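Of the protein chains in this complex, one is absent; all others appear in place.
A, B and C label the chains in the order they appear, each numbered from 1.
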Amino acid sequence: MDKITASDIIRLFDAWKTLFAEQREFLIALDGKVGDSDLGITMSKSFAAAAEALHGEGEVAGIAKLLRTAGATMARTAPSTMGTLTATGFLRASKAVDGKEALGATEVAAFWRAFRDGVAERGKAKVGDKTLLDVLDPIAVALEAQAESAAPLAEALAAAAAAAEQALKATESMLAQHGKAAAFQQKTIGLQDAGATVGYFLVRRMAEFVAEA
Amino acid sequence: MDKITASDIIRLFDAWKTLFAEQREFLIALDGKVGDSDLGITMSKSFAAAAEALHGEGEVAGIAKLLRTAGATMARTAPSTMGTLTATGFLRASKAVDGKEALGATEVAAFWRAFRDGVAERGKAKVGDKTLLDVLDPIAVALEAQAESAAPLAEALAAAAAAAEQALKATESMLAQHGKAAAFQQKTIGLQDAGATVGYFLVRRMAEFVAEA
Amino acid sequence: MKKFLNDPVDFADEMLEGIYKAHPAVTYVADDKRCLVTSKLKAGKVGIATGGGSGHLPLFLGYVGDGMLDGAAVGGVFQSPSAEQMYQVTKHIDQGAGVLYIFGNYSGDIINFDMAAELADLDGIQVKQVIGNDDVASSVVGEEHKRRGVAGIFFVYKAAGAAAAEGLSLDEVTRLADKARLRTRTMGVALSSCVVPEIGHATFSIGEDEMEIGMGIHGEPGIIRKKLAPADQVIDEMMERIFAEQDYRNGDDVAVLVNGLGGTPMEELYILFRRVSQLLEARGVTAKHVWVGEFATSMEMAGASVSILHLDEELDRLVAAPANTPFFKHVAG
Partner (left out) sequence: MKKFLNDPVDFADEMLEGIYKAHPAVTYVADDKRCLVTSKLKAGKVGIATGGGSGHLPLFLGYVGDGMLDGAAVGGVFQSPSAEQMYQVTKHIDQGAGVLYIFGNYSGDIINFDMAAELADLDGIQVKQVIGNDDVASSVVGEEHKRRGVAGIFFVYKAAGAAAAEGLSLDEVTRLADKARLRTRTMGVALSSCVVPEIGHATFSIGEDEMEIGMGIHGEPGIIRKKLAPADQVIDEMMERIFAEQDYRNGDDVAVLVNGLGGTPMEELYILFRRVSQLLEARGVTAKHVWVGEFATSMEMAGASVSILHLDEELDRLVAAPANTPFFKHVAG
């Protein structure tokens, strides 16, 4: 598909819901290494709730409203660090695409830029601090470049997913500065960040979703 | 020996102290079956304290004063059921032999009669209730009979110890009515009573002590 | 044994040293830390003394203070204090109006309090006794005199303490304490054992998935040991036995004490109380006064008990009265 419509958004959240149901135990184990093991629970719970809420609204609501509902639902159902940051991301993305009927490469770039900025503002982390932000930033940067060079949506997202994968790998060598992991200090080196893993999963699944359709 | 003097009393408490130090673990285990496991601790502690206090007083104090000190010391150091009952026993025995320079069979009979009556009054148990009283009563009865038939002290005490041993055996078939054991009801049947065991130990060691010397 | 302690032999005395440092409202007499008394006696008031083994905080000494008790003789862990210690406490707190002993139905305590009363009598001090026997599990109906005293003694303290604070006579205070005793019932359940410091290993063992309904606070056997059931079911079973004891009628008021035995978190106690409250409501009985927390423990034992005091007008007044002790504070109104 070249553009993501409101009905696509609903199906995209279904895909994310399935993804996080599948990755539940993996994320529990990952967060358990230097955290409190809740990430798999909160992500599966919050995306399941968001997907259900979106079906409740239906495509008539339009893209911005759907994203706002997703963000608000997630904030309510999973008020953990990542739950609230992802919720903030969707709320900001909703504002960024307000009034749009469908999202092409330019709009998707705006979506992720706003997502990144929201997470950065809310979490006050800097790039390099070993958080979700370390994949959100390259995602936004890659999409902006792709949009500028007028790449088709699927290609743009594939490039963003590739950038995210690399960025996720790079979190391994970083020292955690935020959240529960920060207490583990040196023990965090060598481990990929749990929140960054979620960021990578999100964009990869979005890229696959667009490519599949 | 035919008569127990003040200096014998001090050595008798030394013998009891050694006895209860040796029987400490046995009594802990016995009280543990249908009680709270403290009997070995309280008996070894209280007889050790009494023996020490008696050495502090010295034989000049005389028998009655020594027994009073022993009772008071035990009441202070081991205020458990058995600690207080034994203390009461010695306090009453002290009164019963007040003014005596030495204890022959008649005085020893008075000693144990008073001991038994003190325990009965303080504890409000009846013979057959599976307590210490079940051996104290036959001890007192046996000694009275022996004294009446003018038996020598060693013989009288040997008879009392034999009666106590039988009486202790008889507690096995009784149902506990008092103390922590009462809660165990039917489970107490088949077990010899812990407090009665202490009573038997006391008179047996006294008999041995008199026979040895 | 995972305990914060130094030499196990010093457990009770070091605990007391900490208590005296933390709470200037209590002090000790006869140069014996085990003889704990309030720092401010009230002239002419009936004195109330208690006593019992250590290892049950806030029992027994924790309730010495305004509106509650005047003194407590403190024993070693799970051991009675001595008659001499009880007597010393008695002598100190008597203000001429006599002294009421309130303690649990355990032979060691009974024998020592009896002896202490004899000694006090020789000094011309009038002594009365009320012996707590609220534990429904420890003997059948008709044999209540054999029942152990457990957490429900709190209500007896509360009623007697308030009555004495009102300036009532020894006879009146005793009558009211006894009424509170007669109208209080407790059922407990244990999930794990505890460790007596001088012994160093668990008092008893219980399976990882078992509970014992009716177990005593020193590990005395209960009514039944079985698989741990959901919280609501545990309460249903316990409350059924309590309800069978007295005629609780639609419109009656009760005071409720949900007590943790030490190792059970407060969150769980509230989950238990939630169900107690549902069962009371279903009968039209009002939980007019509610306390949830640790009131009578067995060190680190996991478990809980529920005590119900069947109120009448005068007990209601006494239970509601203010109190201020190191371990229990109640602001009236």
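Going forward, a contact is a pair of C-beta atoms (placed from the backbone, for glycine too) under 8 Å apart; a residue touches a chain by one contact, two chains touch by 3 or more.
Just so you know, these numbers come straight off a predicted model, no measurement behind them.
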In the full assembly, spell out which visible chains the left-out chain is touching. A, C
For a quick check of understanding: of C:5, C:140, C:224 or C:244, which residue touches the chain that isn't displayed? C:5
Residue, one of C:15, C:119 or C:177, that touches the chain absent here: C:15
Among C:182, C:202, C:228 or C:320, which residue is in touch with the absent chain? C:228
From the listed residues A:8, A:38 or A:137, report the one that touches the chain absent from this view. A:38
Contacts of subunit A with the missing chain: which residues? 36-38, 41, 72, 75-76, 79-81, 83-85, 88, 122-123, 178-180, 182-184, 187
Residues of subunit C (touch criterion as defined above) contacting the omitted chain: 2-6, 11-12, 14-19, 21-23, 54-55, 57-58, 191-192, 194, 208-209, 211, 228, 230-232, 234, 262-274, 277, 287, 290, 292-294, 297, 299-300, 302, 304, 324, 327, 329-331
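Assume only the chains that are shown with their structure count from here on.
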Based on the touch definition given at the start, go ahead and assign the chain network to line, ring, star, complete or other. other
Report, in whole Å, the distance between the mean C-alpha point of subunit B and the mean C-alpha point of subunit C. 33
Can you compute the centre-to-centre distance for subunit A and subunit C, using the mean CA position of each chain? Integer Å is fine. 57
Just the number, please: Cα centre separation of subunit A and subunit B in whole Å. 81
The positions of subunit B in contact with two or more other chains are none
